[in-house]
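The structure is given below, and queries will be raised subsequently.
A protein chain is absent from this complex, but the other protein chains hold their places.
Coming up: chain A.
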């Protein structure tokens, strides 16, 4: 299996990292209450115990990642600060969450505006395939309004004891590397808004022991720790209010358009929202032509959104891969700030929330519920766990994108294959439950043969098409 082969080489890299932690803080051993543990691997055990206070952690950014992280930290007994610049931020987003997120994060069902149970994939030559008949009655893709979801998660964090601050993070003072004194705090500089709109807010500072950067694709925390850049896609979306009779069609159905006209390396979509549809597209390589792609998407959906009125236009960047550096000292990045958006589907909400939670759990564990100081190795444990759990998912989606979004013939083959029930079942199973499900090997083989067949046919047609133009 391709994924397991790749996985093996990745583990090899991590083995070397496990041996190193014992070298990271040799200088703390004189201060350590357990001097006989000098050469033990668990470096965090030799970290000093905190006197008279709990660990202080700041979470910058109050989206799904920040909210989930703050909640877990607060529940773990850590003094948590959640800094969010815009409490009612209506984010431009597809808003699709997988079924497992509802269960894992105990989301109330009224947060979900719509349950999408059917999808239509439309190829460049307008071959339309319906997928979703393999879904069981309780399975669906939830469509949420980001402002509702984000606010709910923040609210829950605050209920558990996190202090939510309405402020804009500016920069942070990092304790110098090298012979660092483990006790030196990170000093955050932020502007606090105290409810008055239009006011510039007052500059404040906050001293914390660790920072979780959950501030999204243009993360300032990432800039502070010099995390490096990533390639990103531009997603452009128009919210269109269409007449009620047309809205019925989109009651529980989402559409996906593929083609060179719609996007050279991504797809165009029509997603139903609470009372309107979101029509959009995205691209990495041809950002300058995004408006043209959007027009083409609208053109392809023309009959179905006839008579619609555009009520909002929005755009946002989507990371394509993780940043080169996701952890530095006691600062960790999660969610979009780290670049945890999958390829091929561009899904980010679930992974943001999950990574926030995982990072927070690592901090809670490493600090023994806030009693001890954490250090980089504890945060690396979160990275390890994350990479191990979700690497296969990311890799498979990357391969899918490389194979099927390459060219029009590949996209035609893609849509043709979606008609297959086995494909639909595997797709939904892995999407809804976030597990790369082991399939039936015989069916897998049949699938492989069919895939190759589709690709070959589509490619052959393409070659003929090229002959036609000459």
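Simple rule for what comes next: a contact is a pair of C-beta atoms (placed from the backbone, for glycine too) under 8 Å apart; a residue touches a chain by one contact, two chains touch by 3 or more; residues count from 1.
In this section, contacts and distances are computed from a predicted model.
A.B. asks: Name the chain not shown, per its UniProt record: "Lil3 protein", "Trafficking protein particle complex subunit 10", "Vacuolar protein sorting-associated protein 16 homolog" or "V-type proton ATPase subunit F"?
C.D. replies: Answer from the record: the omitted chain is "Lil3 protein".
A.B. asks: Check the options A:56, A:75 or A:380 and report the residue that touches the missing chain.
C.D. replies: In the full complex, the listed residue that touches the missing chain is A:380.
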